[in-house]
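Contents: one structure, followed by commentary.
Note that this is a trimmed complex: some chains were dropped, and none of the rest were shifted.
To keep things simple, chains are lettered A and B as they appear, and every chain counts its residues starting from 1.
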Amino acid sequence: MNYTLKQLSEIFNFKIIGDEEYTVDKVSSLENASEKSIVFLSDKKLLNMLDATKARTIITTKEYSESFKHNVIITENPYLLFVKISHLFNPNKKNEYYIDKSVVCTTKNLNKNLSISPNVVIGKNVLIGDDSFIGANCYIGDNVTIGENAYLHPNVSIYSNVVIGKNFIVHSGTVIGSDGFGYLNESQKWVKIPQIGSVQIGDDVEIGSNTSIDRGTLDNTFVGNGVKIDNQIQIAHNVHIGDNTAIAGCVGIAGSAKIGKNCTIGGGAGIQGHIKICDNVQITGMTKVSCNIDHAGTYSSGTPLMTNKQWLKSAARFKKLNELFVKNKK
Amino acid sequence: MNYTLKQLSEIFNFKIIGDEEYTVDKVSSLENASEKSIVFLSDKKLLNMLDATKARTIITTKEYSESFKHNVIITENPYLLFVKISHLFNPNKKNEYYIDKSVVCTTKNLNKNLSISPNVVIGKNVLIGDDSFIGANCYIGDNVTIGENAYLHPNVSIYSNVVIGKNFIVHSGTVIGSDGFGYLNESQKWVKIPQIGSVQIGDDVEIGSNTSIDRGTLDNTFVGNGVKIDNQIQIAHNVHIGDNTAIAGCVGIAGSAKIGKNCTIGGGAGIQGHIKICDNVQITGMTKVSCNIDHAGTYSSGTPLMTNKQWLKSAARFKKLNELFVKNKK
């Protein structure tokens, strides 16, 4: 795929300092660029890499535009323009429509405008929207609905009755709709609580690899529009996640927690069950959220990194903290 | 499925205040009930929802029985009765017996009273008990034994020689019997320790989605009867989990740890290797268990949630905690 800078400027509306007829064929990092790469720079610390890069075309801000002696594209948000050009060079593969002959599908009259890979198993009464791709070895249970333009990578499991909006992306190993962890204790034995709700997922959601989203106990677990969920995440039954919230890897969200819109949850954080978090909250990595959050802002817990030798002392003292406070009140 | 309240009372032995001939067809939450739903109430805080619910039949305690103007079922533990009725309305699907023609099975004379879904792969000398269901794309290795009435959801992997009791439930993406993480360091290189033990799992165990249980190094990793294990959990080689212990999502249990009976391990907790935890211990969420626990009770670690601004101050001070104590001893 080749574009001249002029052609790109007609699509994305920017000005070029340099050779408008120069041809580029990909986006690259500064380190691994070739002559036909487009690169970007928005971080002062990387200025010292400009001499060494093989790229001849850079996207940057006005501030740094004179630091590069070849073609320069000036914009206020270089990374955003770079990303948009990257989408142009790296389109989602539009496969021709096909259903592999190894596919086992119990649904009659499945939509034909689909690409369904080998060994996929599809239950009864499934609806999948136009232009969707289903990767190898995926399982889609009875009565599942998936909107148009979905991309399921291989080895995804979607249980019965799950409902998913349009433009869905999900990576391998992810499970949607498994039973919530619900038991009652009767005479020292656990009685399973039937998990008869399902999972409802909005539009424009992406979910990473090896993540789990449990179905609700009675009603649905809910994931709003535009939510982004990383790898290795646990979303328990009855959880509610507001629109455009982003959740980084290894987060665990316990049952019935309700998270607002436009939140970001850092990697490895844990949200206790039945907690409510309001809109526009940031949780830093590995924080334990054990109480409601009613005000937008950034929240944390934990202790900082120390050498093990120093840490052992502070940790031992932590156990005596109350006594020290009591002593100091005297 | 329809039952009159009288029919239900004959099965579950309760008294009805209201219309014994009233027909119900499902269990529901208060919010999403319809006229033919059964709902339950045991939490005072939800009393204000009774006016709005469309349900006409409620299970509750004597204390709240006069708060609802329609049919009332009185019992000491409303949720437990509700769960039992939910099982009646939501039976495990008893599929007819079948082995899909795409199944690849090396075992001769496999039990016939089974439901085996498409693309399942089964090794040699496998024993699967009556009335078991094996979901699509599961893998069952050589010499595996699974008791009667098992339910394997799709995409489960069970390695060779694993032994599992009856009434087993396991959700998608879970792996049982993968090699433990065992290496010896010889001249800065890791030498793999062969993992030749297996995994032994008792009766009435349920395991969530995307969980890993490693096989033992020499002997077996052990999971007792009635144990309940949630999603995204790591159980390392040689771990021993006592009967009826329940382990919430994202817990990691390191090698050779021994956990007692009737324990509950909160989400995201970590149990260090070779630790012993006695019976009847509760570990709160995200706690690090770094020493033996010899007495029943509840245990914790970590720091509470704070605004990031406040937390940064406390965290910095934590590093100087020893100095403060030393100063205070003067």
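Keep in mind that, in the parts below, contacts are C-beta pairs under 8 Å (C-beta built on N, C-alpha and C of every residue); 3 or more make two chains touch, one makes a residue touch a chain.
Since the model is a prediction, treat every value here as computed from it, not as a measurement.
**Q** Wait, 2 copies are placed, so what's the full copy count for the complex?
**A** Every protein chain is the same sequence, and there are 3 of them overall.
Heads up, the rule we're going with is that only the chains that are shown with their structure count from here on.
**Q** With chain centres taken as the means of their Cα atoms, state the distance from subunit A to subunit B in Å.
**A** 26
**Q** Per the contact definition, I'd like the list of subunit A residues that touch subunit B in the complex.
**A** Residue list for subunit A touching subunit B: 102, 104, 119, 121, 137, 139, 155, 157, 159, 173-175, 178-179, 181, 183-184, 186, 188-194, 196, 210-212, 214, 218-219, 232-234, 236, 250, 252, 254, 270, 272, 282, 284, 287-291, 293, 297-304, 306, 310, 313-314, 317-318, 320-321, 324, 327-328.
**Q** In their shared complex, at which residues does subunit B touch subunit A?
**A** That would be residues 27-29, 31-32, 79-80, 83-84, 86-87, 90, 100, 102, 117-119, 135-137, 153-155, 169, 171-173, 204, 206, 208-210, 226, 228, 230-232, 244, 246, 248-250, 262, 267-268, 285-286, 302-309, 311-312, 315-316, 318-319, 321-322, 324-325, 328 of subunit B.
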